[in-house]
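These notes are about the structure you will find just below.
Removed: one protein chain of the complex. Kept in place: all other protein chains.
Naming follows writing order (A, B and C), and every chain is counted from residue 1.
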Amino acid sequence: MDKSLILIQCKDEVGLVALITRVLAQHQLNITAMREFVDEASERFFARIDLSGKVMEEARLKEELLEGLPQHAEIQINPRAEKRIAVLVTKEYHCLGDTLVRHFFNTLGAKVNCVAGNYEVLRSFTERFDIPFHFISHENKTKEQFEAELTTALDKYDLDFIVLAKFMRILSPAFVERYKNKIINIHHSFLPAFIGASPYRQAYERGVKLLGATAHFVTNDLDEGPIIVQQTIPVNHTFDAAQMVIAGKEIEKSALSKAMRLVFQDRVFISGNRTIIFE
Amino acid sequence: MDKSLILIQCKDEVGLVALITRVLAQHQLNITAMREFVDEASERFFARIDLSGKVMEEARLKEELLEGLPQHAEIQINPRAEKRIAVLVTKEYHCLGDTLVRHFFNTLGAKVNCVAGNYEVLRSFTERFDIPFHFISHENKTKEQFEAELTTALDKYDLDFIVLAKFMRILSPAFVERYKNKIINIHHSFLPAFIGASPYRQAYERGVKLLGATAHFVTNDLDEGPIIVQQTIPVNHTFDAAQMVIAGKEIEKSALSKAMRLVFQDRVFISGNRTIIFE
Amino acid sequence: MDKSLILIQCKDEVGLVALITRVLAQHQLNITAMREFVDEASERFFARIDLSGKVMEEARLKEELLEGLPQHAEIQINPRAEKRIAVLVTKEYHCLGDTLVRHFFNTLGAKVNCVAGNYEVLRSFTERFDIPFHFISHENKTKEQFEAELTTALDKYDLDFIVLAKFMRILSPAFVERYKNKIINIHHSFLPAFIGASPYRQAYERGVKLLGATAHFVTNDLDEGPIIVQQTIPVNHTFDAAQMVIAGKEIEKSALSKAMRLVFQDRVFISGNRTIIFE
Partner (left out) sequence: MDKSLILIQCKDEVGLVALITRVLAQHQLNITAMREFVDEASERFFARIDLSGKVMEEARLKEELLEGLPQHAEIQINPRAEKRIAVLVTKEYHCLGDTLVRHFFNTLGAKVNCVAGNYEVLRSFTERFDIPFHFISHENKTKEQFEAELTTALDKYDLDFIVLAKFMRILSPAFVERYKNKIINIHHSFLPAFIGASPYRQAYERGVKLLGATAHFVTNDLDEGPIIVQQTIPVNHTFDAAQMVIAGKEIEKSALSKAMRLVFQDRVFISGNRTIIFE
């Protein structure tokens, strides 16, 4: 049976759900699951609607919805089911490994178009899965030059998302703006704790009993973008800083993997610095 | 500002959400949050709708909804916000203690009308909170006699729910039927593991690494009612059976407490042997 | 059968375990469980030894151990099994409630000698359990005056620990020094995230997906003492700041309760800014 998916966000107003469901009913679309949320802080309305039935006249449906909704409403009808992504890496393998294995067995929910790295370290692994690896060194280059090369490599593909799978370079505002709301990062701490470098050393010295990881969209404020997933893992006094790194990698992998699943299934909306997630 | 809550369950059909939201809009009620779910296995539709605005003509609203909905639809408009409950206990204090403390500080979401116990052990504790304690011994009585006395005590109150807070008597089908869908139990294991008696001894002998607890509605099939909450807690080889009991109590308390919160906030629907929970 | 417990900490050296176990064997004490740890960063040795058998000549045993151990070794033989504590509160009940219920049923592992509050709010609750409540207002007093009154009240008791169960006054270095390594606090965040005031508002605005709580010993560096327990609880976009507070309280209660259990069972050593915990 045909299934459809509609995503809507707009300013909040009285009667939005009634309006939307009336229009959908007129198009013979039956709602099988509807999630909606009003973010009262920002006065924004968000809806994710699963439908049985095929959208026959997409343009007309969109027009009829827009007619009733507040100005600047954003509507997506049947967004691309299998996202297209690039994965950016440096030297650490754990997030890339998990991603490429899921990809190989068609359970990632996305097609990995390429992997780009500022070191060669992960080339052999990537190519074993028949995925192109672009080596773009940052050495002896300005950030501008480096990112220009990166952009050239990425823009050969029609990408929905760029996944920073332990990519250890800070991206410029221009780069982030170019791929606005499309960049997902995994941060090696329970943000906002341990912002910045060497979080595991900081964590060790602070004597924490839990390590965390945070998957988030990247914005211009470093380590400050909308959080998608946070997870923690217990540690104890027997862990030195090196063992904390090992434990932390497990949770980084797990948090990024869950964030990708949620984003690729169109379950995540961005509302200012926060995310609305219809799990 | 006025807020209202409507709960609906019925056979699933095309266009239910559109119908419901149209009727609500006609009554000038604005949906602030709507959760709906279609249980495809049972072909049942469930909705929980938060509204801003006051329901002015409750009878007429209900009638107009029933007109459009499939036969036998169940509608609740503004169910009692503070539930009235009785707590049944035997000798263990941990679940009762947590419940009465929350009650004392008005954060339970329910009024504890009485505590009934088949031992006197918890009388002193209960009465410190100015709550009536009914001692109803099961000794030298048939189950029928015992439950008749219990029913007499309970029916003095207008109860929404009966919470079995480590009440160690098995209730008869007649008793369960009398309070259908109103009895919440905390079971001392991760059901369906360790059904029956001495689950912690069973768990110890099996060498498990996690203990669980299950809060569920009581039905006539012992340990088989719809599950509301399950939680686990890690244990290890240093725990003997007695220490497993202690650890298990923590998780029993936590699971029952969460289940009560969900039920008392009208977030839990029963669908056959499963629950639909709009958290 | 008699059981004994010995705690030792000292500078690390070769052969400490051999030395200790030899002395214990000479005293006819059989080790049933031994936990030891060398903190390589600080070059400190920590041991917790469970013994079957009764220590007959405590002074001589201690002397023989000290003879072989490095200078300044600290030895505790059979520390007081049931600790004596005071609980300091302000207005929030959840940690106090849990503590007094456990105390009432003799499962806290400590005797609550008194509760002291800088508001009257929790007097009625406390006195229901026949525990003295000392109201010591901070209003119109210097910190020095306030703490002098507090000290006078506390020093009537022979206290092993002072538990800050949501006590919202910052204690002076002099006070902390007076009760060095004896003050346990529950902090309303996953330290070091959200240091300072209004952590739940900060957490809400940051859009976190987990809330945390940290139980720690109090030192002169605010929110910087050795961490005993950290726990987290999931939240999502539907939580406003008030609901985050409610969720946070659950985890505060749970973390403090676990920390008390570990400390009262003599399982926690302090090593600089970190804890060694033999769970």
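Convention: a contact is a pair of C-beta atoms (placed from the backbone, for glycine too) under 8 Å apart; a residue touches a chain by one contact, two chains touch by 3 or more.
As the structure is a computational prediction, the values presented were derived from the model and not from experiment.
**Student:** Among A:41, A:81 or A:101, which residue is in touch with the absent chain?
**Tutor:** If we include the chain that is not displayed, A:101 is the one touching it.
**Student:** Which parts of subunit C face the unshown chain closely enough to count as touching?
**Tutor:** Per the touch rule, subunit C residues meeting the hidden chain are 14-18, 21-22, 24-25, 30-38.
**Student:** To test your reading of the contact rule: which positions on subunit B touch the chain that is missing from view?
**Tutor:** 37, 39-41, 190-194, 205-210, 212, 226-232, 236-238, 240, 271, 273-277, 279
**Student:** If the missing chain were put back, which residues of subunit A would it touch?
**Tutor:** Given the touch definition above, subunit A has residues 33, 93-94, 97-98, 101-102, 104-105, 107, 125, 128-129, 238, 246, 250, 254 touching the missing chain.
In the analysis below, only the chains that are shown with their structure count from here on.
**Student:** For the sequence-identical pair subunit A and subunit C, what is the superposition rotation angle on Cα atoms, to the nearest 5 degrees?
**Tutor:** That rotation is 180 degrees, given to the nearest 5.
**Student:** Please name the chain that ends up farthest from subunit A once chain centres are defined by their CA atoms averaged.
**Tutor:** C
**Student:** Based only on mean CA positions, could you tell me how far subunit A sits from subunit B in angstrom?
**Tutor:** 37
**Student:** Counting only Cα atoms for the centres, state how far subunit A is from subunit C in Å.
**Tutor:** Measuring from centre to centre gives 41 Å for this pair.
**Student:** Multi-chain contacts only, two chains or more: what residues does subunit A have there?
**Tutor:** Answer for subunit A, listing residues that touch two or more other chains: 37.
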